[in-house]
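Structure first, then comments.
The complex is shown incomplete by one protein chain, all other protein chains being positioned as in the whole.
Entry: chain A
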């Protein structure tokens, strides 16, 4: 047996020698010229550019308001001039104005069954068969479909839980972030950093994002299937199971019981069995709803929702089965799990939500159904293979690392098709951004989808791993994606649907405060940790003593805490907005039949 060990070692040695020539340590004198670094800098520049764009549109709206003020002044002047006019002239103008007021369009100028005659040459194209029949059909239905009271309740239950877990989870996150500056804030074992960190991550993952996604998903699945949700009681049971998992899981974590410290896999298996059962019930419920749909096609959103659920259930099962978790087997599964948890659950499901909520809030169809399909299958193919990129240069097999890196680059395909699809859907409606409180969230989410995902692909490269691996840059990346993409999109969806369902709109000022606090907070968080992380990595490459790199990080940790505080405050504002939106309207509920209230108020 010893001989086999020696042979393996020898082979390993050989393979490393071969690789040694292909992957040299980077010349850090020119670290800024490495493609990964340049790519990331460019991506950050894109967000800064978008931020400028949003600020610009806000500014232009402001300037317009000032202009309309001067216009009004001019009108006043004309009015005073009018008093001095001759009566005959005034009568003549009055007659013309009356005639213009009486003129009415017949309503069939540009549609209808009769043959079309374009007398003025204004129409460039006439079509009888829309290019995207599925989305068009759906648009007709939206006017008629109503939200049953039980569905509305399910949404409020799930979203309410989500809001609670968001505030709780980010309070913990904020507290944990402050411990980097004041490590002796408390002496309690229940509040120590190691135990609280997974409470923060698991709560925002399984609490906030998961509950919000499922709640929003229930509306999509029933609406786009043109049918009722299969079972409301299953939905409620799922809610109880998942909440029970969160409460018990967090208490166990704080009590020092964790599964082994793998990120997002810290809940022990009985807890994850509870959560997984909730997911299985949700999957069954969603599947049955789609199965009893009253339209023949399955809308693209539902591909993602069902895919996300079946993949996540499979993922949890594989990752908690004990038969291949010893030794580095656990590490392979851990890389696979932590990446797929993000990719197959949060990203996939949220993409499904965008495919419904973005077009409906723009009141137009999605740009391309096919791009959505392409992104769906490539998401499955590429995302599944890249888990090991969390362990580059580790003792895991070199081929596994290479596959992960190659397919990380392959992620450009689903990311680009998704981004193109969303941006092309938004194209032509840019001016609506300054007039909507929902669209800025979508825009930030979509831009971060491109930037965060692409940056992640670049970060998987071996060269960038030299500088960034093990540093706080990773933490910045995960906030860029889980917060910049998932959380912003979920907010957009909640703000776009809840007022339609409950009839209560939040004040746009409060939404604006929420948006800007969260956005600026995220920016401060991200930039500080990215800068600090880069400098720390460089300090390690230089071979400086480790404690130097801790001292170096101090100011960046302070800025991270400041950014985190802004984010947390924005969540309080969001919680207030949610309460305003979720409030029951007793008057309107009595007027209409008890089981139904119209979606569009």
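Keep this in mind: a contact is a pair of C-beta atoms (placed from the backbone, for glycine too) under 8 Å apart; a residue touches a chain by one contact, two chains touch by 3 or more; residues count from 1.
The rule we apply is simple: contacts and distances are computed from a predicted model.
J.: Looking only at the UniProt record of the hidden chain, which name from "Phosphate ABC transporter ATP-binding protein", "Cobalt transport protein CbiM", "TAT leader-containing periplasmic protein" or "Cytochrome c oxidase cbb3-type subunit 2" is the right one?
T.: Choosing among "Phosphate ABC transporter ATP-binding protein", "Cobalt transport protein CbiM", "TAT leader-containing periplasmic protein" or "Cytochrome c oxidase cbb3-type subunit 2", the correct UniProt name is "Cytochrome c oxidase cbb3-type subunit 2".
J.: Can you say which of A:35, A:56, A:261 or A:555 touches the chain missing from this structure?
T.: A:261
J.: Of the residues listed, A:49, A:85, A:240 or A:393, which one is in contact with the missing chain?
T.: A:393
J.: Residues of chain A in contact with the chain that isn't shown?
T.: Residues touching the hidden chain, for chain A, are 1-2, 4-6, 9-10, 12-13, 16-17, 19-20, 23-29, 134, 179-181, 183-184, 187-189, 192-195, 197-198, 256-263, 265-266, 268-270, 287, 290-291, 293, 296-298, 303, 306-307, 310-311, 314-315, 318, 320, 322-334, 336, 344, 373, 377, 380-381, 384-385, 387-388, 390-397, 400, 403, 466, 469-472, 474-475, 540-541, 543, 545-547, 550-551.
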